[in-house]
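With one protein chain removed, the remaining protein chains of the complex are shown where they sit.
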Amino acid sequence: MMMQPNPAGRPAPVPGEAPLLSVDNLCVSIRVDDRSVNIVDGVSFSIRRGERVALVGESGSGKSVTARALMRLERRMKATGSIVCDGRDILKLSDGEMRRVRGGTIGMVFQDPMSFLDPLRTIGDQIAETLRIRGVSRRDAERKALHILDELKVERAAERLTAYPHEFSGGMRQRVVLAMALIGDPRLLIADEPTTALDVRVQDQVLALLDEISRSRGLSVLFITHDLGIVAGFADRVMVMYAGSVVEDGDVYSTFAAPRHPYTRGLLDAVPRIDRDSDRLASIRGTPPHVFARPQGCPFHPRCDRAFERCVIERPVLRELGGMRVACHRPEPEAAR
Amino acid sequence: MSRARSYLWFFAKRLGTVVFALWSLGSLVFLMIKVIPGDEAQIAAGPDASPDQVALVRQRLGLDASVIVQYFRFWGRLLHGDLGTSITTFQPVLLDLERTLPSTLELVVVAMLINLSVSIPAGLIAAARRGGRTDGLFRVLAVILGGMPAFWLALMLQYLLAARYRLLPISGQNSYGMEPPRWTGVPTLDAIAAGNMASLLDALTYIVLPAAVLAVLYSTQIFRALRTSLLGVLESDFIMAVRAKGATERRVLIGHAFPNSINPVLTLAGTQLGAMIGAAVLVETVFARRGIGTYMFNAVAQKDMYAVLGSVLFIGAIVCLINLVVDVLQIVVDPRIRAAQFGRS
Partner (left out) sequence: MSLAPAIRMRTPRVKISFQGACVSLLIALLVFAALFGPMLAPEAIYRSDILSSLQPPSAAHWLGTDDQGRDVLWRVIVGTRTTLLSAIAIVTAYSLIGVAVATIAASGPRWLDEALMRVTDVGLSLPSMIVALGFAAALGPSLQSAIIAQSITGWPITARILRNVMHQTMEAPFVAGAHVIGVSRWRLMTRHVLPNSLDVLIVKWTSDIGGTVLILSSLSFIGVGAQPPSTEWGAMIAGARGYVSTAWWTVLAPGIALAITSVAFGLLGDMIQAWRDPSLRESR
């Protein structure tokens, strides 16, 4: 069956409006024994206001490092290129200016809420801290914290403020982490695998909450995950990362219906689906390359069924292809199957 | 097991360990008495004692009985607080020790205060500037100072600061005529109790150098432990989350990393307290403070064996008790250790 993307189903792009975030040729490198290794290798993308973008990839693909580089949180790594957020280049800000961006313009939610909370501080303290840093009085900050927890549907929020992280369940902790990110009223929320450490039922709750909040606040969201199942229901757009670069970037409907990059297709084929009749689950052969041993040419070629000589020699660049961006010398046909 | 019962069980076990330790200590001292070459009664009575006196001591100590009987009698005397009689002061050893203990404790407490107030800021600064010049300098200093023999450092500083440049008094505990009325035996406390500021200042000038010398080795240990602990905590996820809120490095370090790093440091400081009492012996003798160390030093010089071994027993017992108190305090004060001790099992 042929499935055409439905343009009415996603928000219409606003022509002429500058994107909230635009990343251009971002490279993040780490020094190991006097040589420098690019973990993120020339990534470019942009996010519009109110847009929700999923960044998908296996572990080691550089997606988390990309996310942290947006906040300049990887202190041992060096980032080059440009990251323009709300009109300012993040990589050129002074440390003081950068601190105002963290928790202000950009909020961040992390993977494992337990390890990302200070075990010795109360929940209320930690949520309010974002505001306290900005000189808000204790009373006002705590009132705001209470308000946020209410918004996140935490029951008996007032009592919860004085509790410690270990007294909370996983889902509750993730709401606390979310509250910490939201209290500074950010324009962009970066969520680094926010549901990975949670069990499935709680995952759904947190996702629904994130969906609701981002809609009502008009938040842009960069959602990092390795779980394609989550992407479909939540994001407007999906970017696929492999070995440090973006290999495919397109709206969710088109990408899921007809992925153009063999890697994306492989990922999608590996997702179990009840609507498709097959008795075995496809998986991509081989394993993703280690950061220090990325192959020449197209980094995916050793695992790719469609690879030919050019893939071994020349690294494909991300190019426009029927409304999407794909980095492949021999993309999948437009109308899949 | 209920929480209350597991507490009780914990304290009982600790107490059992201490009783076992004290019994071992006493037995070791009994062994020491037995390995002393020569006639035990002669040693106890002193080299200048007349044959009559030696015979009297022999009878009092029951040295004619078998070793096992002697061992039980030894414990009987210990439990009555009889550590023998000093052949130089002609006083019961326990009484001498009780008089000298306050001075030693004062030295150790002041040294501990100096220790922490130097090593903790140094550790914080080094961790904040990890890999930098200040960090490097502090680490080199810690290595060098940590290798210096305390008694030698005491002698050299005494010579430089007191004898040569006369910044501080050379030795003793008070200037002549400045002694506060004896109440606790601790010069600084007695001065405070007497409300005598001049006397307090005077006592402080006497204690600052010995205490600083005693603190040196231990503060290098605390510095290293704190630095390592801080560097570990600074790598943890929640620190990144705090930075993501826009916190300054100062806030990250003092507000979040430090409270989460202090635990191993406090444990170390607890064990140091005991070790410092042992090391105080060395420092005291140099500065002629009227503490257990000086008493012991003189006893060694006079071959006053009962005074020496009595001091060993006394210091050992005090260290054991301090270790017990520190252990228990940690459980009472820190909810995290409590959780770790009683939450999991």
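We call the chains A and B, going by the order they appear; numbering starts again at 1 in every chain.
Here, contacts are C-beta pairs under 8 Å (C-beta built on N, C-alpha and C of every residue); 3 or more make two chains touch, one makes a residue touch a chain.
Note that the structure is a prediction, hence the values are computed from the model and not measured.
Asker: Which candidate, B:L155, B:V208 or B:L268, sits in contact with the chain we can't see?
Answerer: Result: among the candidates, B:L155 touches the missing chain.
Asker: Touching the hidden chain in the complete assembly: which of B:S24, B:Q91, B:S117 or B:T134 does that?
Answerer: B:S24
Asker: Touching the absent chain: which residues on chain B qualify?
Answerer: So the residues of chain B touching the missing chain come out as 17-18, 20-21, 24-25, 28-29, 32-33, 35-37, 143-144, 146-153, 155-156, 158-159, 163-164, 231, 274-275, 277-279, 281-282, 285, 296-297, 300-301, 305, 308-309, 312, 315-316, 319-320, 323.
Basically, only the chains that are shown with their structure count from here on.
Asker: Using the average of all C-alpha atoms in each chain as its centre, how far is it in Å between chain A and chain B?
Answerer: 56
Asker: Which positions of chain A touch chain B when the two form their complex?
Answerer: 68, 71, 73, 99-104, 107-108, 110, 112, 115-121, 129-130, 133-134, 166, 177, 180-181, 184
Asker: In their complex, what parts of chain B are in touch with chain A?
Answerer: Spelled out, the residues of chain B in touch with chain A are 236-238, 240-248, 251, 256, 259-260, 336, 339.
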